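Note that this complex is displayed minus one protein chain, with the remaining chains in position.
Then we have chain A:
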Amino acid sequence: MKKRLYLELENCIGCRSCLAACTQCGGHEERNRNYVYDVNPLVNRQTMPLMCLHCVNPACARSCPAQAIQIHETGAVLSALVEKCIGCQNCTIACPYGIPKFDTEQNLMYKCDLCIDRSKDGIPPMCASVCPTNTLQWLTDEEIEAKQKQFNLDNGKWVTSMPYLEGETNVKVNLPGILQGVTKLF
């Protein structure tokens, strides 16, 4: 059963468990590859995570001169292959979300690979498996559809990936509450 990473951004409480979990994934060499941002840092405590959204047509891979960024059969856009990455940083400039990180010492780009060693076997990525508030979830397409029904406000305002992102992505994003000015019921 193919599952996707699914983000309900407004649930985020800013605990940064996802960052800590990311460092512990095999192959991540104890460095996290995701971000948590304060939405309005001087006013309130709302935070949102920002992950690689694993574009269907990824700008990072398109701009890579070395073919170092490979796309896995699950749709995950993988981190740079260590032997191929030539350190040009095209990918960091190309990514519309500013996700890839670059290590100048190692001359190597690294980015979220959806913990491919886990997710290729259907195990949720580290971030989703530790998130205490269900901001990050690991769901099947049917479950995501059910979510859509649950939050269907009959006003065409199901806010997910497309109109707010730059292209089709494998990670689905949803924030039914904030943009629509409604409080979410659990």
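Following the convention adopted for this analysis, contacts are C-beta pairs under 8 Å (C-beta built on N, C-alpha and C of every residue); 3 or more make two chains touch, one makes a residue touch a chain; residues count from 1.
One rule holds for everything that comes next: contacts and distances are computed from a predicted model.
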{"item": "Record-based protein name (UniProt) of the chain missing from this complex, from \"Spore germination protein GerPE\", \"Major facilitator transporter\", \"Phosphate-binding protein\" or \"Peptide/nickel transport system permease protein\"", "value": "\"Major facilitator transporter\""}
{"item": "Option from A:46, A:74, A:129 or A:148 whose C-beta touches the chain left out", "value": "A:46"}
{"item": "Interface with the unshown chain - residue positions in chain A", "value": "9, 16, 19-20, 22-23, 26-32, 35-42, 46, 48, 50, 57, 59, 62-67, 82-84, 86-90, 92-99, 103, 105-108, 116-117, 164, 166-167, 173, 175, 178-179"}
